[in-house]
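Working notes, beginning with the structure itself.
For this view, one protein chain was removed and the others were kept in their places.
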Amino acid sequence: MSNPEFGSRVFDVDAIRADFPILQRKINGNDLVYLDNAATTQKPNQVIKSLVDYYEQTNANVHRGVHTLSIEATDGYELARTKVAKFINAPRPEEVIWTRNTSESLNLVAATWAEANVGEGDNIVITAMEHHSNIVPWQQLADKKGAELRYLPHNEEGLIELDSATGVIDYRTKIVAVTHMSNVLGTINPVAKLAERAHSVGAVILVDAAQSVPHMPVDVQALDADFLCFSAHKMLGPTGIGVLWGKYDLLEAMPPYMFGGDMILEVTYEDATWNDLPYKFEAGTPNIADAIATGAAVDYLTELGMDNVWQHEQELTDYAMEQILSLGSVRVLGPQNPALRGGVISFIHDTIHPHDLGTALDQQGIAIRTGHHCAMPLVRSFDVVAAARVSFYIYNTKSEVDAFVSGLCETEGYFSR
Amino acid sequence: MSNPEFGSRVFDVDAIRADFPILQRKINGNDLVYLDNAATTQKPNQVIKSLVDYYEQTNANVHRGVHTLSIEATDGYELARTKVAKFINAPRPEEVIWTRNTSESLNLVAATWAEANVGEGDNIVITAMEHHSNIVPWQQLADKKGAELRYLPHNEEGLIELDSATGVIDYRTKIVAVTHMSNVLGTINPVAKLAERAHSVGAVILVDAAQSVPHMPVDVQALDADFLCFSAHKMLGPTGIGVLWGKYDLLEAMPPYMFGGDMILEVTYEDATWNDLPYKFEAGTPNIADAIATGAAVDYLTELGMDNVWQHEQELTDYAMEQILSLGSVRVLGPQNPALRGGVISFIHDTIHPHDLGTALDQQGIAIRTGHHCAMPLVRSFDVVAAARVSFYIYNTKSEVDAFVSGLCETEGYFSR
Amino acid sequence: MTGALGNMDDLYEAIILDHYRSPRNTAPVEEADVDFEVNNPFCGDEFHIQLKVENDAVAKVGITGRGCAISQASASLLAELVEGKSSDEVHAAVSSIRRLLKGEEITDEEADVLGDIEALAGVRKFPVRIKCALLSWVGLDDALKAHQTG
Partner (left out) sequence: MTGALGNMDDLYEAIILDHYRSPRNTAPVEEADVDFEVNNPFCGDEFHIQLKVENDAVAKVGITGRGCAISQASASLLAELVEGKSSDEVHAAVSSIRRLLKGEEITDEEADVLGDIEALAGVRKFPVRIKCALLSWVGLDDALKAHQTG
């Protein structure tokens, strides 16, 4: 395996596009322009083929089987775990727990680590720009434990100023749970600095990396994160599989989340003893095929190099931001300086409701997301209930940005007839 | 859709086998004889193609998207739910909750319904032949609540006698959680009668249908079950997706299990309100592709007709049982009358350890399972720590049974050199 | 220009755009007898609907709020329709519009009652937008029922 940062394949968008069969689709008679990548990304042939190969040649239940298929399935499943560990520079593959998605990873930490470590009068710190999945588990836990849920505020540009953390993160803080990159504002948060702050008061830091791991090099050791969560479906992988990474000692000390086959060493009619990491957290038959396909997605990204992925998206975002702002009819949420944000642009049109815009663009083959983006409190803080959002990935091009901008103009024309 | 019981396609094993690419595989130079179906089944082209089609043509995040792909993905996801509902004769599709697997379905009920309804001094009744996934969540819950975990015993043949339920199920019983068919003994339990008994004392009944839904017609209304759990991977479907079915009013009254995107109607910085069924229980991006492929698996089985599936397996089991018993060197666990059991035969050889047998058969291309089958207390009750198991499905043939039996004889010869 | 925009005209008929741009009856109603809010948090439609009821007939309507063109126009069309109608007539109209949007047949008499509202039928080709079109109607039905029983 090559280093995930640098890549071994030339970053050639045309060649990349040829790997994605869905890009051949026509939508309402037009070429598909898929700009809903923050919701989920498309899948290359390599990932689809990994699923087909698994089901056509290997499929069996993993662990403890003595027959060839079961041994091969187990090896493939564990190799994929190792690939993911390497991708985020985790010290040990056993620290990588397969879950269904980011949401489950977050719930797992709230229901086990936090359940055991957060008490009355303690506090939990999140930011004001979290996805619902990183808000509601903490609201519930705080409620149950008599703890306080605190929000790190952001400034008008949508940036978290470290000074504001003083007084919010304090000696009663047990966990700081922050998004690495906002799925609405695009903001990249100063996670390493927040980790320092959290550790200085004895708290742990959880990073919601759903929007960062797919788009930039992420190194759990460099961040000094304690937990990190992400979803395969947002990084070329299949639906139904996500990752919780955690520091070994933390995971080791945590109680299990679910109980059942595979997570158990020994069961009597009275009692049970838990299996070792990572199996302690993987109850029942795992999502074997999708784990292996996640390995294929990681291979794909590693070959491209995450530095190149990031640079490509920066260029697109830069270009798109300029085009969109020059329309004059649109307000962009979050930082306008592309260096401070990832490839997600949420905006509000002066006169056209996001829903109408979404429908009009869809007629032109352009897929964007509209609504609250599972971040209602944040969207509402901009005094709107919904926004439109475009978000980019490796296969998007400047001419797709042009198509989007001219689609927006068409729509303006239509509604001002 | 046709009636799942009767089918619209002739049950022709050769034609069925042609649908399963993995059956072409050679294992150690021999044709694969796959007899590990209780662990997981193989997948037909139709299911694999459903995954490929989804990722090549439709892939998008579901719910609330206004663009075409998102609408199509949502429709496909919900259509699959409707197919599953029809397959088990559920009154309403919203009663079908997608989970990762049977284990998660069981944990969900233990962590929500039972968490809210089982108190100190209450009891929970399970059988002595449960899979770990239907033991350990209840051990944990009983422990936490100060409730009692009671075991319904079985007789020497591995059958539950209803008389034994008297005195075990009583007015302090809150939930009876039983396997519909044992994955070790093959026993089919009298679920409808146990449901009557449970309801008569005001308890609910949960059916672990991991081994029944794939193999026989199952009608939740005829059983009068309250909850029913199963896994797609054991019924031609992909890994990573399972089902919890529950009666609408019960599900409606239950608190959510996980928190996050999609399971939420409204979130403020202070609070959240839950979405309607089934979404209340589906936090985060669901396993869309695998849900849709589960619909394809259900279509496949429905076309064959579950009555025919059952009959085919009965014939094989009948035949296999006769062959195995005639060897004289093997003890079969569970009922010997095939009418009382499904297509799972666990056995112990007089002299050959299951592990050695598994390896020897694998050399001959024959895949069987060995070990405790995630039912340690049950297997130990037969005074062994491990057993060998063969289990059948729609693509298995009598000549595969012959291959297995002669492989067993070869192995006997080998070890008595 | 509408070429690239495909079937947009089916959804956004002139009458819909007109109601969207100039919604009717947007003045708040003082001392309203029926006063409720409807919202669809997923797309961000929120309306505050107020009615004055006299002799079991709607004497005055006021609708404020914001939403997409479809929900906004639908609310405005609703405001226009219900004024002067008895609650039975309103129920009947809600039932007609539900069926219209589901793609079921409605009678000529029903169509006469709905009038301009039939323009909403184009939404049927855009199933995800049906909720937008129905939002205020469903809320009105519920609110009137609650008013009658309580």
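We call the chains A, B and C, going by the order they appear; numbering starts again at 1 in every chain.
The rule is short, and it goes like this: contacts are C-beta pairs under 8 Å (C-beta built on N, C-alpha and C of every residue); 3 or more make two chains touch, one makes a residue touch a chain.
Nothing here was measured: the structure is a model prediction, and the numbers come from that model.
Among the chains on display, the ones the left-out chain touches in the entire complex are A, B.
Checked against the hidden chain, the listed residues B:344, B:360, B:375 or B:405 yield one contact partner: B:360. Only one of B:128, B:325 or B:384 touches the chain withheld from this view, namely B:384. Mapped onto chain B, the interface with the missing chain covers residues 28-30, 353-356, 359-360, 363-364, 370-372, 376, 384-386, 407, 410-411, 413-415, 417. If you put the missing chain back, the residues of chain A touching it would be 64-66, 71, 265-266.
Here, only the chains that are shown with their structure count from here on.
Chain nearest the geometric middle of the protein is A, using mean C-alpha positions. Taking the mean Cα position of each chain as its centre, B sits at the greatest distance from chain C.
Note: centroid distance chain B to chain C, computed from Cα atoms, is 48 Å. Each chain gets one centre point, the mean of its Cα atoms, and the points for chain A and chain B are 31 Å apart. Between the Cα centres of chain A and chain C there is a gap of 39 Å.
Among the residues of chain A, those in touch with two or more other chains are 28, 355, 359, 370-371, 376. Annotation for chain C: residues touching 2 or more other chains are 41-43, 129.
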